[in-house]
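Structure first, commentary second.
Yeah, one chain of the complex is gone here, protein chain that is, but the others are all in their spots.
The chains carry the letters A, B and C, assigned in the order they are written, with residues numbered from 1 in each.
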Amino acid sequence: MPFIPHTPDDIAAMLATIGVGSIDALFDEIPSELRIGELAAIPTALSEMEIARLMQTRARADGQPVCFIGAGAYDHHIPAAVWQIAARGEFYSAYTPYQAEASQGTLQVLYEFQSMMTALTGLDVSNASLYDGASALAEAILMAVRANRQTRSTRVLVPRALHPAYRRTVRAIVESQGIELVEVSFDPQSGQTPVAQLEAAAIGGEFAALIINQPNFFGVLEDVDVLTDWAHARKALVIGVVNPIALALLSPPGEWGSKGADIACGEAQSLGMPLSSGGPYAGFLCCKQEFVRQLPGRIAGRTLDLDGKPGFTLTLQAREQHIRRGKATSNICTNQGLLVTAATIHLALLGAEGLERVASACHANTRRLAELLSVIPGVAPLFGGSVFHEQALRLPVPAPDLLDALAADGILGGFALEPDYPDLGPAILICATELRTEDEMRDYADRLARILATRIEC
Amino acid sequence: MPFIPHTPDDIAAMLATIGVGSIDALFDEIPSELRIGELAAIPTALSEMEIARLMQTRARADGQPVCFIGAGAYDHHIPAAVWQIAARGEFYSAYTPYQAEASQGTLQVLYEFQSMMTALTGLDVSNASLYDGASALAEAILMAVRANRQTRSTRVLVPRALHPAYRRTVRAIVESQGIELVEVSFDPQSGQTPVAQLEAAAIGGEFAALIINQPNFFGVLEDVDVLTDWAHARKALVIGVVNPIALALLSPPGEWGSKGADIACGEAQSLGMPLSSGGPYAGFLCCKQEFVRQLPGRIAGRTLDLDGKPGFTLTLQAREQHIRRGKATSNICTNQGLLVTAATIHLALLGAEGLERVASACHANTRRLAELLSVIPGVAPLFGGSVFHEQALRLPVPAPDLLDALAADGILGGFALEPDYPDLGPAILICATELRTEDEMRDYADRLARILATRIEC
Amino acid sequence: MLIHDHSRPGRRATAQAPLNPPAVTDIPAGLRRRARPMLPEVSEMQAVRHYTRLSQKNFSIDTHLYPLGSCTMKYNPRACHSLASLPGFLARHPLAPDTQGQGFLTCLFELQEMLKEVTGMHAVSLAPSAGAQGEFAGVAMIRAYHRARGDLARTEMLVPDAAHGTNPASAVMCGFTVREIPTGPDGDVDLDALTAAVGPQTAGIMLTNPSTVGVFDRNIQAIARTVHEAGGLLYYDGANLNAILGKVRPGDMGFDVIHMNLHKTFSTPHGGGGPGAGPVGVSARLEPYLPVPLVARDGDEYHWLTERDRPDSIGRLTAFGGNMGILLRAYVYARMLGREGMGRVAEFSTLNANYLMARLRAAGFEAAYPERRASHEFIVTLKREARELGVNAMDFAKRLLDYGYHAPTTYFPLLVPECLLIEPTETETKEDLDSFVEALIAIRHEAREEPETVKGAPHTLPVRRLDDVRAARQLDLAWKPLTAGENAHG
Partner (left out) sequence: MLIHDHSRPGRRATAQAPLNPPAVTDIPAGLRRRARPMLPEVSEMQAVRHYTRLSQKNFSIDTHLYPLGSCTMKYNPRACHSLASLPGFLARHPLAPDTQGQGFLTCLFELQEMLKEVTGMHAVSLAPSAGAQGEFAGVAMIRAYHRARGDLARTEMLVPDAAHGTNPASAVMCGFTVREIPTGPDGDVDLDALTAAVGPQTAGIMLTNPSTVGVFDRNIQAIARTVHEAGGLLYYDGANLNAILGKVRPGDMGFDVIHMNLHKTFSTPHGGGGPGAGPVGVSARLEPYLPVPLVARDGDEYHWLTERDRPDSIGRLTAFGGNMGILLRAYVYARMLGREGMGRVAEFSTLNANYLMARLRAAGFEAAYPERRASHEFIVTLKREARELGVNAMDFAKRLLDYGYHAPTTYFPLLVPECLLIEPTETETKEDLDSFVEALIAIRHEAREEPETVKGAPHTLPVRRLDDVRAARQLDLAWKPLTAGENAHG
């Protein structure tokens, strides 16, 4: 009986104390016709040694290709200390800090995380994380619509240059609450979202919020000050969707335009979370002080104990589902605590200067890779705007097949853009983080050139 | 400055406090002609990301072949919990528990380890480990010579069926102390060390101790009761060299013969320590109560604190070098504390019944592998005696080349015996632990048959 | 001390960032940050020491009995962590082709299959990132189902008063109004009230069974009949699935859609508040609406099904489809339990709960539903102690911390006054349960003899009782430097 400590003596003594003859008797209130027999479709138990062998075989099968995909999840260096500490039993196997006095470790980590995210975004407050960047944006939208008392509109402007999966996630989550998402096109030359397109989208009337992503899905930098001021002039709130590594270099949402964005959210995966096929990651969500009571999710606060000593506790619980039930700001119950722990340690190890080095190295590597690839006939940058650490490239042949061919060589060559943006023609989005070496980038360029040479000949 | 926390402000303030103008001035007592410049042969610093990439490449180069080598180091399952806990900073980065009150974690682990080793060996006391099994045997010999007040001999009988590397290690360590090692042959049919050979070796006069290894290097089980009584009848002490996994099945040294072995030692690697190219492992050393003051190495004891509460401390330090200096029982200072921590957790997870299952599975797998290989023409068991989890096999062609050919196929086929035992002819020592599967063993047999078919044809 | 208090300008963990990256020169100045963010500047050892010491301030499964009702704080096998952390899994980009993830996809597919079998549902999606997101997905599927049938009048979701707060919150998020159904005095749903409440406006009912009062609703078949006959669907909140794993299946009880909390029943780590994972299972009629992605099998190949393959899906709940590493942990756990181990989870968690309830009752504590079998949890009400001794459930809970036990859930469910919801789980030993009983007896004794000791508890933890009111009124949610300029060169 793996994980079950009961000895035959224990069982006998416990049943005697309860006053029943068998464990089975404890289920006697369940209608007997509902009781099941053997679960035939479930295999018999494996020992740890056996499951280890199986998982090792499967993990090896997945290989370790050289990754040039970004598109919302990034292959960064994670300091060894991050997970050696985050995986300590006291963090790993604790739950939501319902008993604050017995959870000061977790609570202080959450408070420090919140502090770091406000420093990065330039906003006043942060929650203690949400499921991921996309669902954080959905919550940000719900929050903005609740918070915008000036327009009372349920329309939200969403750039088409926002990550397609984010747009899909947002739709799935917010549309059932009667929110209307209005799409805003981008400029096919620069890849930016221009004011003219905003004007066009806003024709339908007032709107509660504008989403600005910086950099946008194409890696291109938006003119955030102009966009922010434009939205504020129309009484809309501004939601910034930002990359935390980019924030080491880029103007923080809190300083966009003359008043700053109202809400900022994004994906914290870049801060110490392995790619892990898509999760677990963590979304972050920050806002101006005035909206704090609309902020969903767990929030840790600093307070005093009976002796006047500082300590930490979950606060503003009156917003939450376990108190307000149907009237809560959200149904959210868990956060991504373990990932927040990793992100907090990660940020402590990097500091602002380390984060800036990472950002600079990613930027340089992506520029270098784009340069190497753009030498190949038919390959060229798709947009003219400045980028952070991703670059869209035009291709002479359809991207999906090409990427499959590269993958067979152990190279993940990028993200195929045409399925989501057929109007752009064959194109990929590439990313070279600080982990990529000159050799790896040259190897990619060589293989791409060779594959394209074959294809174009045919 | 990785790992150095000093800021320019710190440095300035510290130098001012000391009253010097530069860090360099702190070295002004060192003759200037001794001061060196750049260490040209040392490469420039790597970041963690860079050294990680390098080490990953190198580790991958070493592959993960299927291992059928034993010969003193064994490929066992290690529960995930073992190293997740042993590598916790509080165990990993603490030192020898000189301040007992601040080291109760380590000290209790040592005490529990000692308790477990005495239970396994059937002896009264254990130390808290030595470097490895071979050096533990050297210390056991030194100890036996000191402890045997009846013979005052410095001769020790060493079976030739003891691991060749153990014999070499013992020689390097004890011969400078005037100890004479007398080799005892084995029976070429059974692989056992017979009494007749002991008698022959003992002709030269009294001897302080007899070494008995169970199983012996060939995996063969010795007739330990007879050997023990023979030695005791000649006033010699008996040193058992034992495998801790085998002790789940085999009679413990403390019960050998009518009086039991006096000392037992061995290699604890099988108890939760990765193969790791040969170390770090841990040697164990146990003895009867009467010899405890001759036992070298750290020993933890249970005592009481000022309030009468039980606690643990290093004890019998009067034997040790930091007190007795030139008169100490040994120069040993460190033990293998971290490995002992792993072994203790490992044994707690397995218990006696789990250990017995492991031992049984190893035994069955090795028997099965020997059966599969012995079907191949020219391959046959070398000895007739019962084995634990290793088996010597006669081969039709020299072993070293054959093993190289298997290694190229990703199979570590065993240990070549003829370099150490040329009189045995071409032969290997194989081992199949509980980790080996029927498929792996069949695969080995198939490949061996194929390779031999080619060789014998030629 | 905060990590910020260890910070000094110019201090760094140098090894952790690229050593000499080229300067960035081609980003317009107007888009650049003016001052570095005020992140802590510490050495590597300072960070390691700070967070190691912080961790020691937590209670956790690995250190303490943690009988937090409705949270199933059972042992998290360490192998689940190490095997989900194998490099091949950890390094895989979510947008890597399926061909480069067959090992990973095989595990997920088999997990889907196992969850189907153990719940009796027709199909499973692993996408939801937590129980609450599973609830949202489940209710959204109910909505999609009625809409697809043109049954637009069904705007009301029935929720028992004992339900988790997430239930009504999720229903509202999906655009439903909530009608509360009372719990009867025996702990089962009040059937008459339910019958009165159902109607053409009924979209469905959200039920936890065993419920949050710790009993299995004996009328579940009648409830299912009543709701189904009214045209509604049944939603199963899997928070308490641990109590019946391998014994009874929600699908067999008549549920149309369920979510499971893998961080409860399948022992993935709670991680200080998450991540969870909340797969949803559905009956055949709801299958088209399952959230994406799903893993499909095609001969020996596994691949993701996405929005393109599943046009009726309620959609995508996160950008990359879920807490994959958590799903792998649940998979490893499920394979180690195996067929024969699933039922043992229910058996021994139920045995432990009933034993603990029997011992506490024998010691004079009042069970909320003494005439009922406990499921894997049960409620003790301290209303008598509160009245007679002036020491309430929260005081008992805080004092338990001093005895080295995490407190049970307090003041939930809302319908039992001064309650402790106690869930020992199957991985705790009899002797630890016995010690827990002794602690509660000792605290009650203290409550009589020296009530201030209990009311002032805890006394032995890193902090004493914290002022939650102050926390909410004088909000301090983030460290701020004393003056904005001080750290500007940070």
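What we mean here is this: contacts are C-beta pairs under 8 Å (C-beta built on N, C-alpha and C of every residue); 3 or more make two chains touch, one makes a residue touch a chain.
Being a predicted model, the structure only gives us computed values, none of them experimental.
Asks: Give me the visible chains that the unshown chain touches, in label order.
Replies: Counted over the whole complex, the chain not pictured touches A, B, C.
Asks: Using the touch definition from the top, which of B:64, B:189 or B:258 touches the missing chain?
Replies: Within the whole complex, the residue contacting the unshown chain is B:64.
Asks: Going by the contact rule already stated, which one of B:199, B:305 or B:438 would touch the omitted chain in the full complex?
Replies: Candidates B:199, B:305 or B:438; residue touching the omitted chain: B:305.
Asks: Could you list which residues of subunit C touch the chain missing from the display?
Replies: The list for subunit C reads 6, 8, 11, 15, 43-46, 48-49, 52-53, 56, 61-64, 75, 77-79, 336, 427-429, 431.
Asks: I need the residue numbers on subunit A that touch the omitted chain, in ascending order.
Replies: 1-10, 45, 47-50, 79-81, 84, 89-90
What we mean here is this: only the chains that are shown with their structure count from here on.
Asks: Per the centroid of Cα atoms for each chain, what is the distance between subunit A and subunit C, given in Å?
Replies: 20
Asks: Indicate the whole-number Å distance between the mean C-alpha point of subunit A and the mean C-alpha point of subunit B.
Replies: Distance between chain centres, rounded to whole Å: 48 Å.
Asks: So which stretches of subunit B touch two or more other chains?
Replies: 48-49, 79-80, 84, 89
Asks: Which positions in subunit C are in touch with at least two other chains?
Replies: Touching at least two other chains: 11-13, 15-19, 42, 44, 48, 52, 77, 79, 81, 83.
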